[in-house]
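A selection of the complex's chains, in situ.
Just so it is clear, A, B, C and D label the chains in written order, and each chain counts residues from 1 on its own.
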Amino acid sequence: MPETKPVLMQGNEACALGAINAGVRFYAGYPITPSTEVAEQMAARLPEIGGVFIQMEDEIASMAAVIGASIGGMRTLTATSGPGFSLKQENLGYAIMAEIPCVVVNVQRMGPSTGVPTAPAQGDVMQARWGTHGDHPIIVFTPASVYESYYLTIAAVNLSQKLRQPVIVLLDEVIGHMREKVTIPEGKLMVEKSSDKVPSDWKPYDEKGLTPLVPFGFGHYYHVTGLFHDQYGFPTGDPPQVERALDRLHNKLEKYRDEIVLTNYIGHKEPRVAIVTYGCTVRSARAVVKKAYWQNRLPVGLLSLQTVWPFPAKEIEALAKQADVIIVPEMNMGQLVGEVERYARGEAKVVPLNRYDGEMISPDQISEEVGRWL
Amino acid sequence: MVAAKKKSINADIVINRTWCKGCGICIAFCPKEALFMDNSGKAEKVTEKCTACGVCETFCPDFAIALVKRRLYDNAGDKTGPDARQ
Amino acid sequence: MGNRQEILLTGAGGQGLILASIVMAAAAVDDNKNVVQTQSYGPEARGGASMSGVILDVDTIEYPKVTKPTVLLCMNQASFNKYLPKVGPDCIIIVDSTFVSGSYGEEYKVQSFPITSSAKEVLGKEVVANMLALGVLNAASGLIDREIFRESIFKFAPRGSGELNQKAFDLGYSLYEKGAGQKNGVSAQTPQ
Amino acid sequence: MEQLTQDFLRTKKLPHIWCPGCGNGIVTAALVRAIERTGFDQKDVVIVSGIGCSSRAAGYLNFNTLHTTHGRALAFATGLKMARPELKLFVIMGDGDCSAIGGNHFIHSARRNIDLNAIIVNNHIYGMTGGQHSPLTPTGKKATTAPRGTLEPSFDLLELAKGAGATFGAKGNAAQPRQLEQLIIRAANHKGFSVVEALSPCPIAYGRRNKLGGAVDMLRDMKEKSISVEKAANLDEAELKDRTVNGVLYAIDAPEFAESYYHSIGKEIG
C-alpha cells in the first residue's frame, strides 16, 4: 500500500473533502464568511467528479435545493454561518419532518445578527438544537481539529443517510479557517446505499422503523410533505397518528444513540475538577489537562464532546458522580452549560467559563479557573 | 350513479356521486342541457340529451365525471364502475 | 512544549503574507513538523492590515493562536508599530526596510532588509517580495530545512512562476547572509 | 379520463378537500390530461408544489409528488432537477405561493432557464388561509386584509417572468380547460423554464367577498373576458381593457441550465 502522506489542510477544506469522500455529489449554498471556503472547494471539485455545484439565490433556496437533490437520490451538503443558518431553519424542519437526509455545516461566527463576521464564537449551539419550530430531533457534531472536521463530516453524511435525518456539523471560525497537518486515511467511507434493495412491501415511512429512501424516478409513487403524514406519506391530522409520527422521528435517534453520541475523555481517572467542552475550546482545555495531569499528575480531566446533540446526558451524569467541580468553557455567554447543569443533578458544582469578545478562550484562562477549584 | 348508454355514440359519461360536490358547473357548461341537479344536490344526467361530448368531464372540479368508452365500460365490470374509485 | 515556535507575518493586505504563511506551513509539513497556520480576517483585509501566524512544534499543537511570537516579520510601518510592543526580547524581528523606518527600543533585536525593493530591483517583480521575505526569515531562524522549503515554494507557485519564486527565496538567503542593515532609518532607540 | 383517473389520480384520497366549485380541480384535471398527452413515462414525472389550496393537488396525483414549504417549491425543484435532469418536473403553485413569498425563486428560476414547468393557479387570493390579498389580487378588490379593497398594484406575472428572463409564458384559465391542457402540453415540451398562469375561481375566499357570484358565474366571467393572443394582436389598448389575453405570450429558444451544466462537466443527460 502506498504511504499516506500528511498534508496541510484548512478546516473548511477538510469538511468539503470529507463530504466528497463520503459520497456527497451535490452542493447548494450561498456564500457567507467564515464558511465560504467550503463552497469554494465544492465549486472547484464537484464538477471534476461529475457532481453538481450550484450557488442559489439565498440560504433558504440552498436548503430547499439540497433537500430536492436528496430526494433525487444524491448525497448532499450545504454550508453557511449564523445569519444563513437562521434562514435555513424553516426548511431544515421540513427535512426533519419528511426524513430527508442532508448535512448542514454552520461555521459559527460572532453573533447575534451580523455581529463580528470574522470573529470566532460558539454562540449557535442552542440554536442548532432548537432553531426550527416544533418538537424535532437533531444531531450536531462539533469538530475540534481539521481532522475532526474531516471525519465528523463523513460520519454526518453516513448517519444522515442511515437515519434519514439531517445532521449539522457545527464548526467554529477557528477550526474552519485554521490550517494544520492532517493525514487522510484510505478505506471505505460510504455506508451502503440504503436504497439499493427496496423490499417489496416498502413504505416510505414504515412504522416498523428505519426504511430506505427510494429516490424519485424509480416508479415508487409516494408523497413527501411537511405535514404530519401516515406511513405512506399522506397528510393526517389524526391525533394517534400524529403522536406516532413524532415518536418515530425521535425514536430513531434514541435507538442509535451509541453510534451518534461521540465523546472523548482524557486525564485523571477520578478527577476532582473536570472540564467539559467542544469545538475549538477543546484545544485550550487539552493544553491545560496535558500539563496539569500528564506533567503534574493533578486530579484533572477533560470530557470533550464531538456530539453536542443529542446531549451526552449519560456521560455527564457519570462524570458528575466522579468530579466535585465541572468547568464548562464556552465562547458564548453560557449555552451548553445549562444542559450540563441539568444532568449534573446537583451532584457536582457546575462552573461556567465564558468568553464572548470574539477571541478564543486561552489555556491560561482555563488553568486559572481549574486552579481555583483544585 | 347513472351510467347511461346510447346508440350511435360509443362513449358514456358516468358521474361519481361520492365525489360530486354539487357545484353545478357541469350543468352550466353542458352544451346540450343534459345535466341537472338531483334532490340530494348531486349532478345527474338526462340520458337522451347527452352526446358524450366530454365538456362536463373537463369542467368537473371533482374528477367526478368520466367519459367511458362503451367497450371499456361494458367489459371492465366494476373496475371502471364509479364504486371502484371510492 | 518547549519546542513551540510562533511566527507572525504582518504587513498590508495585498502583500501576499497569508499565502506566505501557508507556504511556510506546508513546508513545515513536508519537513515532518507539526504545524498550525492561522490568519486574521476582517473587513480590514480590504487593503488594510494583514496578519497571519504559523506555529511549529514537535509535539501536537493544541492552542492554535500566536501569543508570544518567536519570529516576527513586519512588511509595513503600521504593523511594525503595532506588533513590536507585543514581542519579547528574544524574538527574531525582521522588517522590510522598503516600508519601515523609525526608531525602537534597544531591547529589541530588529533586523532590517530591503525586501520589497530588492524583489523589484533585482528580480523585477514586486509580487515575489513575500517569498523573498520567507528566505530571509528562514535564513534568520533556521526553522525549516532549506531544500524542503524551496520545493514547497515551487509547488505553491502559480504555473510557470515556480523558479522565479524560488529565486526570490534564495535572494532572501543572500540578503540575510549579507547582513541586516539599518537602512532607511530603522534605528534602535528608546521609544519616544 | 376514465383510465387517466385510475392511473394518474390517487383515487383512494378522493373526494378532495377543495370547496365545491373550486377551480383547483379543473386545473388539476387539465394537468393530468396534458401529462398523458406528452407521453412522458409516468415514473419520470414529478409533481412539486408549495403550500396553499392549489398545492394540495400534489397529494392527489399518482406520481412522485413533493409537497414542500410555502413559496419554496421552485427551489426544491431546482435541486431535484439538477440532481436528476432526466426527470420531468411540474411545479404547482398558488398565486401567493409563487409571487409573494416565492417571488425570488420564481425570478431566479426564470433567469437560469432551468427546465421546470411552473403552473400557477391564480385565484387572485390566499385561499388556504381564508382570503387575504395576494400580489395578484387586482387593485380595489376586497380581502380579509384589505376590507376596503386593496390599494396595492398587482404584478403582471408573465411580464415579471419575462423581465427575469423567462423563455416561455402562457396564460389560460379554468373556464377553458381544453385550451389550458394545450398550453400545459406546450410548456412541457418547451426546453427551459416555462410559466403557465391558470386563472381559477375561488368562490369561497375571493368570489363571495367580492360579490362575484358562485363558481359558475366566476367561470362564465372568466370565459367572457378572455381573448386569444392572436385576436388580441389586432386590438388596441382601449379595446383590451378588462380583457385577459390567453395563449402562449412568448416562447424563446435559449440554453437550458441543467443541460448546460451537465454539458460543462462532460456528461449527457438521460
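Please note the rule applied: contacts are C-beta pairs under 8 Å (C-beta built on N, C-alpha and C of every residue); 3 or more make two chains touch, one makes a residue touch a chain.
Note that the structure is predicted; figures quoted are calculated from it, not measured.
Colleague: Only one of each chain type is drawn here, so how many copies of each does the whole complex have?
Modeller: A x2, B x2, C x2, D x2
Just so we're on the same page, only the chains that are shown with their structure count from here on.
Colleague: Can you check which chain pair, B-D or A-C, has more C-beta pairs in contact?
Modeller: Between the two chain pairs, B-D has more contacting C-beta pairs.
Colleague: If you average the CA atoms of chain B and of chain D, how far apart do the two points sit, in angstrom?
Modeller: Each chain reduced to its C-alpha mean, chain B and chain D end up 27 Å apart.
Colleague: Per the centroid of Cα atoms for each chain, what is the distance between chain A and chain B, given in Å?
Modeller: 57
Colleague: Quick one: report the Å distance separating chain A from chain C, using the average Cα coordinate of each chain.
Modeller: For chain A versus chain C, the centre distance works out to 37 Å.
Colleague: In the complex, go through chain D and note every residue touching chain B.
Modeller: So the residues of chain D touching chain B come out as 1-3, 5-6, 9, 11, 14-16, 18-26, 28-30, 33, 174, 177-178, 181, 214-216, 219-220.
Colleague: Spell out the part of chain C that touches chain A in their complex, as residue ranges.
Modeller: Residues of chain C touching chain A: 1, 22, 25-26, 28-29, 33-43, 61-65, 67.
Colleague: Which positions of chain D touch chain A when the two form their complex?
Modeller: 13, 42-44, 46, 48, 58-59, 62-69, 72, 75-84, 86-87, 104-105, 108, 261, 264-265, 267
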